[in-house]
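Only one protein chain is missing; all other protein chains are in place.
Chain nomenclature is as follows: A and B, assigned in order of appearance, with residue numbering initiated at 1 for each chain independently.
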Amino acid sequence: MDQRPAIELRGLTRHFGERTALRGVSVRVAAGATLAVLGHNGAGKSTLLRILATLLRPHAGEVSILGEPLPRRGFAVRAKLGLLAHEPLLYRDLSGWENLVYHARLHGVGERRVEELLESVDMRRRAEDPVRLLSRGMVQRLAVCRAVLHKPALLLLDEPRASLDPAASELVEPLIGRGTGATRVITSHDPSAAVAEADLVLGLKDGRPAFVGPPEKLDARELRELYA
Amino acid sequence: MTVLRKDLLLELRTFETVPAMILFSIVTFVIFHFGLNQATIDGQLAGGVLTVTLLFAAMLGVNRLFVAEREQGGFDAFLLAPVDRSAMLIAKASALFAFLVVLEVVAVPAFGLLLLGPSLGPPLLGLIAVLALADVALAVIGTLVSAIAVNTRARDLVGPVIGLPLLIPALIATARAAAPLLAVHGSGAPPGKWVAVLALYDLVFALLAYAVFDFLLED
Partner (left out) sequence: MTYGRGLRGLSLATAATISLALGLVFFYAPLDADQGFVQKIFYIHVPLAIVSLCGFILGGLLAIGYLRTGERQWDVRSYVAIHMSLIFGIAGLITGSIWAKASWGHWWVWNEPTLVSFLIVLLLYATYQPLRFAIEDPERQSRYASVFAVTAGAFVPLNFIAVRLAQQYVHPRILTLSGGNLPGSMRLTFLVSLLGIALLFVTLWKYELAAKNTRAQIRALRRSLLGEESVRPLGRSAAPS
């Protein structure tokens, strides 16, 4: 087991113009652990995920992911992380199969893996349909496949179950659940579900860390305050 | 390569951009016919009409080039992959180049049929060479400008407004190089001076685009 923390943030700060989206966020996540990021809309959850995903560069503070400092070693990190973002990141006019094969090629993964994944989320039948014709839940299942194509060691999940019914949620569990062994960062509007999965909770309020600690320590009052 | 395959596939599926470019150029020939009130044209005028029409048709393609990436998360997905970012420039410029070639395969014969006085046969090889060089210029500048414009508000305005002045030297060189080819008793070979200018233009901007393109993808 890797002894280095999978994610280490020290004083992470990011501005958008004069607005500060994140200020002084520090957290350590052990390899294989799950971090839940909570906060109201605009608290900085998505910004944090995009920085971890190397899509945004930090303005101050230190970020190190899987032992690699960002943004300098972004290239090395990219191969090892999977992002399930708000948008599915799929082309609407291509079929699910074509989309996944495209991403598989970008990541240097074979078509066998795509077939397996489609099978596991029960999307074989609709794999040839253009993505624009699929329901939101189906698109989300494809997006999960896309995020885990290359078996990433770090999963960044933005509202992973937002549009999935319980049955579909079951289906993707082996891909993005705890069983994968990957380090996970989960954001959610629904704090109770996310907290139940988490080893560590980071509460953000207006870009500032309002709570960092194990989920047991987070009591109802603090939770309410996060969303106030 | 992968990105290029995907782009061509996407165009095949949606079948939007290239047909629109072709239709646009043919309509433009008809408009020129009435605007100039001439049944046939040749020489410098023909070179100018052909070049200007292709330039404006190319702008349609330029406007669409990155729209799918922007609206459907293609940029993010590409940036998440452990791939060199310049691959995006090369793929997009190749895609645009391919679109332009398809456009010209239809539009140039249509031009010969509708407007051009002299026959297209003898100067064809020279014309292909000139247009290929012009397509490189259009593809490189088009990709660069499109990548700038797609992340701005009013992107369909910003693209042509920046792209057209940048392309004026290429336009001059193409029109001048094509003129003797399309003249009544024209020569079979394009004038070397203008081919050289066009080639120089291609080279300079290809290198420049390669150098600056990465900055357009980062956030």
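One rule holds in what follows: contacts are C-beta pairs under 8 Å (C-beta built on N, C-alpha and C of every residue); 3 or more make two chains touch, one makes a residue touch a chain.
Everything quoted here is computed from the prediction, not taken from an experiment.
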Which of the chains on display does the removed chain touch in the whole complex? A, B
Checked against the full complex, the residue among B:46, B:144 or B:195 that touches the missing chain is B:144
The one residue from B:67, B:162 or B:199 touching the chain left out of view is B:162
Specify the residue from the set B:4, B:103 or B:216 that touches the hidden chain. B:216
Interface with the undisplayed chain - residues on chain A: 16-19
May I ask you to list the residues on chain B that touch the chain which is not drawn? 144, 148, 151-155, 158, 161-162, 165-166, 168-169, 172-173, 176, 193-194, 197, 200-201, 204-205, 208-209, 211-212, 215-216, 218-219
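Everything below uses one rule, namely that only the chains that are shown with their structure count from here on.
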Cα centroid separation between chain A and chain B, in whole Å? 40
Using the touch definition up top, name the residues of chain A that touch chain B in the complex. 50, 53-57, 75-76, 78-79, 81, 83, 85, 87-94, 98, 102-103, 105-108, 130, 146
If we count contacts the way the header does, which residues on chain B are in touch with chain A in the complex? 2-3, 5-6, 9-10, 13-14, 68, 72-74, 76-83, 218-219
